[in-house]
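The complex appears here minus one protein chain, its other protein chains still in place.
== chain A ==
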Amino acid sequence: MSEYRIKGETGEWEVVIGLEVHAQVVSNAKLFSGAATAFGAEPNTQVSLVDAAMPGMLPVPNKECIRQAVRTGLALDAVINRWSRFDRKNYFYADLPQGYQISQLYHPLVGPGEVEILLDDKDENSVKQIGIERIHVEQDAGKLMHDQHPTMSYVDLNRSGVALMEIVSRPDMRSPAEAGAYLRKLRSILRYVGSCDGNMEEGSMRADVNVSVRKPGDEFGTRTETKNVNSVRFVMAVIEHEARRQIELIEEGGKVAQETRLYDPDKNATRSLRSKEDAHDYRYFPDPDLLPLELTEDFIADCKASLPELPDDKRKRYEGVGVTPYNASVLTAEVETARWFDALLEAGAEPKQGANWVVAELFGALNRRSETLATTGISPQEAAELLKLVADGTLSGTLGKQVFEIMLETGDAPSKIVEERGLKQTSDTGAIDAEIDKILAANADKVAEYKSGKVQLFGFFVGQVMKAMAGKANPGVVNERLRAKLD
C-alpha cells in the first residue's frame, strides 16, 4: 500500500491518527454493582442503589470485569500492571449520578501493548504494528432522553455504571484505511477473547478519534478529538474530513485549535463541541472508597490460560497446513468464521480444499442468499461430509455443487440427498461401456473424423456420455473407456 498523502495548496500532508476505543466489557453485572447489564431493557430497570448514587452507597469492584480487561491486555501483548488504582473524574451532568466517573487516570490496569494490522489482505508481509499506550477500566454514564417531554429531559440509568475498557492507541496510524484496519483487528481480538461483543451499532464499542496533520517529517501538529464515533466507516470519514479541514485551515493562515469535536453522520461533518479553554477541570483524585487493585501472579496466569487461540496465531496455523495466506486471513477475521472452519477441520476436511470451498463456494452462496454462518442450516460436519464425497470420487465436482445447493435449500445431510435422489456417481464400467457404445453408434460420422485425426472431438464424446448418464458417471472412467474404444 502506498503512503497516504493529502495534496494541499502548499504540498503534501501526512495525517497522524490515534484512537481511544471505549469497549463495553462483557459481564452479567456492572463494574461496581451487582445490577444487570442487558441491552435494550426498559429504562431504569437495571439500576442498583449504587448506580443511582443513593446516599451512603459504595462501589465494590466486580472481579469479572477486571478479569476481562486483564485478558484483553494479555491478548494485546500488553504489560499487566500488578498494582493499579481507580480515580474519580469529577463533573456534573444529569446522566452521571455520583457527580464523578470512576476511572483510572494515574495508574491504569494495563500498560503498553500492540496490535498487528495487515495493510494489504493479500500480502502477509504488509504488516504494521500499532502501539497500545494503555487500557484502563471505567464506568459508563447513563443516557438522557430529550424527546419524551416538551420541557424536560428524562434520565435512563440502565447504562450507568456499566464497565468500559478504554483502549488508547499511540498516534501510529497514518491513513483512514490503517485506522479502519486497526479498529477491525481490535474488534476481532476482543470478540475472540470474549471481553467485548464489538457491536458498534448498540454502542458497545465506540471511538474517540484524534487527528492532526503535518508535512512529512515535521513535528506532530495540534490534534482535535472527535468524540463517540460509532462505526468503522464513520471513523474513516471523520479522519478524512478532519484532515482536510485542518489542512485548509492551516493553508489559509489559521491555526488548528486543540478542541473536542462531534461528528454528524447526516452532514458528514464535524463541529466544535468545546475548546481547550472551556475544557472541564475534572479534578481527578484517587477514589477513597476503593483500595488499589493488586493482582496476583496466579490470577494473571489463570487469565492467560483462559485465552483462546488468537487471530494471528490461528492464521499462521492455517497457513502451516496449506491454506493460502488470503484465505487464512479471511477465515480468521471473525471469530465465528474461524470457529466454523476449525469445526470443519475437526470433522476431517482437507485444509486447503476446505478453505477454498468455504471462501469461494460457501461465502458466495451465503452472500447470494443473504445468509450468514449463524443462520445457515449447514453444519461444519455436513460440509466436511460433502467435501469428502467429492474428494473420494463419490460425487463429481458438478454433482457436488448440486448437492450443495440442495443442502442450502433443505438443510439435509449430503449422504441423505445422494441416497434419496440417486445422485451418486457411477464407476460401473458395464453401464458406462453400454452408453459409450450407443453414443459411438449414433455418431459414426464423428468417429470417422476423429480417427482421421480430428482428436479434439474427444471432448464431444465425453460430454455426450456424461449427458446421457445425467452427470453421474465418473469422468475418469468415462475417459479411460472412451480412449480404449476409440484409440
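Please note the rule applied: contacts are C-beta pairs under 8 Å (C-beta built on N, C-alpha and C of every residue); 3 or more make two chains touch, one makes a residue touch a chain; residues count from 1.
Note that in this section contacts and distances are computed from a predicted model.
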* Missing subunit (named according to UniProt) among the choices "Glutamyl-tRNA(Gln) amidotransferase subunit A", "RNA polymerase subunit sigma", "Transketolase family protein" or "Iron-sulfur cluster binding protein" -> "Glutamyl-tRNA(Gln) amidotransferase subunit A"
* Asked: Which one, A:Q24, A:T37, A:Q68 or A:Q98, makes contact with the chain that was left out?
  -> A:Q98
* **Residue of A:R82, A:K255, A:R283 or A:R369 touching the missing chain in the full complex** => A:R283
* Residue touching the undisplayed chain, where the options are A:V16, A:A29, A:A52 or A:I80 -> A:A52
* Can you list, in ascending order, the chain A residues touching the missing chain? => 49, 52-61, 88, 90, 92-94, 97-100, 153, 155, 281, 283-285, 288-291
